[in-house]
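For this depiction, one protein chain was excluded, whereas all remaining protein chains were kept in their positions.
Should a chain be cited, it is by its letter among A and B, assigned in written order, with residues numbered from 1 in that chain.
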Amino acid sequence: MAITEEATKELTKGDAVAATVEQPLGILTRPTSTKGWKSWLTTVDHKRIGILYGGAALLFFVLGGLEALAMRIQLATPNGTFLSAETYNQVFTMHGVTMIFLVAMPMAAAFANYLIPLQIGARDVAFPRLNALSFWIFLGGGLFLVSSQFIGGWWSNAPDCGWFCYQPNGGVIFSPSRGVDYYAIGLQITGIASLISAVNLIVTCLNMRTRGMSMFRMPVLTWMLLVTQFLLLFAIPVITVGLFLLMFARLFDAQFFNVAAGAEPLLWQHLFWIFGHPEVYILVLPAFGIVSEVIPTFSRKPIFGYSFMVFSGIAIGFMGWGVWAHHMFASGLGPISVAAFSLSTMFIAVPTGVKILNWLATMWGGKLTFNTPMLFAVAVVSMFTIGGLSGVTHAMAAVDTQQTDTYYIVAHFHYVVFGGIINGLFAGFYFWWPKVFGYKLNEKLGKTNFWLMIIGMNLTFGPMHILGLQGMSRRYYTYSGGYGFELWNMVVSIGAFTIALGVLTFIINIFYSKRKAAELPPVGPDPWDSRSLEWMISSPPPDHNFDEPIDVHGLDEFWHRKYGYDDDGKVIAFATAAEVAQTGDRTDVHLPSPSYWPIVVATGLPIIGYGLIYSLWLCVVGGLFVVTGLFGWAQEPADDPNAVHDDHDEPGDDGDDAQGASALEQSSTEEMSVDG
Amino acid sequence: MAEAALDAHEHPETNTGMSNSKLALWVFLGSECLLFGGLISTYLLYRNETNGGPTASDVFEIPFTSVSSFVLLLSSLTMVLALSALRRGDETRNRIWLLTTAMLGAVFVGGQVYEFTAFLREGLGFTTSPFSSAFYTLTGFHGVHVSVGIVMLMSLVVVSLKGDLSKERAETVELIGLYWHFVDVVWIFIFTVVYLTV
Partner (left out) sequence: MTETATTVEAEVERHDEHDHPSDRSYVGVAAVLGLITAAEVLTYFFDVGPFLIPALMVMMTAKFFIVAAYFMHLKQDIPLFSGFFVGGIALASIVYITMLTTFEFWDSFDF
């Protein structure tokens, strides 16, 4: 992100700004510029949208991390006074909501947006403008949620009901601030974003693959992201129903969760966890996909059991729907339900185990290179296994009843979300950073980052198992001395700050490596000697991705263009990456034009949200944004789905083909013809 | 199969041979099933939780709702006739049928508004009971879907009047038609499960 911002400094005084100044009435006429900060608001390029997702998610990650640190300061010693009970409730709720909905999901969306089209050899996603809409709706919803922390007082109006917001605890009586309203509306908004994005990416995977790229030649990452999109597609509406009921119950006194009127508060728990368990796989499958790309590359072996990898992912996708009530064993479901869900929960460990075994088998006998992405990937395999195993202990209902709402649960799911997901996403950052930004992240800082994070997470979440088994409840804002909680709580807090140092190292690494990159040789298209199509184009990729559609003949197409086997079955190299890769200097590719309308439509939704909470008049304003946006959208030339496929072989205007591999390359395709 | 089709084409349009928009609409409708499913389940769970207020059999007026159901069913027929006309290149008939569909939809929504006010007068407020909240939310949500459909149909009529809705753009009509039929299908569910099983 940083790169392009800097790169555009000299270029911003270009036509786009001038044009809008001269024509105030046509302020929203179709933008044409692909440079300058403004172009980021109107971009429909899947790569830029991917970067926007990643950047926004990183900002939210820092916010959520600060909330975690605040909690650990509070709990480091008995009878802490750093946060009041009321604030603490809001902080842990916002930490959970932020990390799950505003960090893990959009970071996965960043990888999905950036990499799916590249890995299947497509020009862009199926609906570029809808893609932009998804991002802006997500950002609007995220900012809406975060704004609850300061609108109406500093930390007095944020949701305080926990991230799963059980009813009637989240009702007006027990949570009288507007926080839960923010929660209900904000998550509906981000849900819309996820749903649109899911539809878009599913269509992309099913319909836009390049020649010969059959479904079973798609890289495992794309497969896992596709399964994730299906889970989102079917899970988001379920939580939307729940949030809808919650919103009506709070704003308009609907009786959905009012026990006195005969309602069943457990309805919320069911709706939440029918969504919530697939959500776990929505979060973790992208990380699994990333690991499945990183490990083969640095083991110098193809992925072991590709079809097992794919089918176990699909199996997880299906089975993820049959285990939700294991989150509710303590709620009195009755013995038959508990037994059934207990069994299904044990079964779902099988496909996950298949994945772990396949990763190990991929590494077995490989030429391993332990650089930063590989280290993070191995961390996923090991740490996620710990989290998975402690998860299986919850499948046993009797044990689960004792563990429910203790720190043991917190330990378990943090080994999954931090050990599995965050480590996986960091592996992805280090792995694809050179592809996206044209420079490698520094290895030394990367390894420091890795060790700080891996030691930090084990210090933080390891002792939580012990605290939980000792009986310390989660979500209590303080504890008294003398129960044996002091030592481990102090260790946990130290661990949390170690993780924070690790994340800080990562951020420093971004800027440090970027500065250093100028002195280093260009990374070239394929810095890691990898296997899939995205490495066959320059780094960063040109706006149009591929000069020519690639004909795919098998799995790991790019690798097979570089390597073959001799008569003894030994691997021989017969081409370098540079010889195989495309140059990216084509300039006559027909690309979808940028558009203002996605951001206009998206702006309306949070305004409607504020309107529902504070004054219905604001809903009218927000509604105007949405209607105007949709109207303008419909007036714009329809997004011809063929436009992204169709190479019009018009005589190319020889624009600047500056092939400097510097970060500036991203904006070198300014002469690219655009969709009228 | 899709692969084979792919190889045969010089410039493959899409892998499945179907347009992106149509595929997207079906994917979206798959998702909608879970949305309406959740609201219907909520209603089913609460259908007897009347909290001392009117019950379903107290207020429901089956003959009236039956007429509404027939109207919505009829609108599905006029919708396919609109598409059929456009595919023949008959833009005038297409317009007439689109307008008829929108009108029938409006009659349905009007009927629902009338029904709601009647129920209100009988003491079934939105906040009366879990039953009433669930009922109004489910049927209201469906009504909103119908209304959105009406807006889209009327936009099509306007586009058609401007002369921009030719045979080549029949797919737009087809997609809005699919949405319309889906809303009709949901009503088939609601009419049976909510009204007739009382």
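For the reader, a short list of remarks on this structure follows.
The rule is simple: a contact is a pair of C-beta atoms (placed from the backbone, for glycine too) under 8 Å apart; a residue touches a chain by one contact, two chains touch by 3 or more.
If you're wondering where the values come from, they're calculated on a predicted model, not measured in any experiment.
Remark: the omitted chain is touched by one listed residue; of A:72, A:250, A:270 or A:465 this is A:270.
Against the chain not shown here, chain A presents residues 206, 234, 238, 264, 266-267, 270, 274, 321, 324-325, 333-334, 337. On the side of chain B, the interface with the absent chain consists of residues 1, 4-5, 7-9, 16-18, 22-23, 26-27, 29-34, 36-38, 40-41, 44-45, 48, 62-63, 66, 69-70, 73-74, 76-77, 79-81, 84, 87, 177-178, 181-182, 184-185, 188-189, 191-193, 196-197, using the contact rule stated above.
FYI, only the chains that are shown with their structure count from here on.
Centre-to-centre spacing of chain A and chain B amounts to 33 Å, using the average Cα coordinate of each chain. Every residue of chain B that touches chain A in the complex is listed here, in rising order: 3, 6-7, 11-16, 18-21, 23-24, 27-28, 30-32, 34-35, 38-39, 42, 45-46, 49-51, 126-130, 132-134, 137, 155.
Chain A makes touch with chain B in their complex at residues 126-127, 195, 198-200, 202-203, 206-209, 211-212, 214, 233-238, 240-242, 244-245, 248-249, 252-256, 258, 261-264, 267, 271, 634, 641-642, 645-646.
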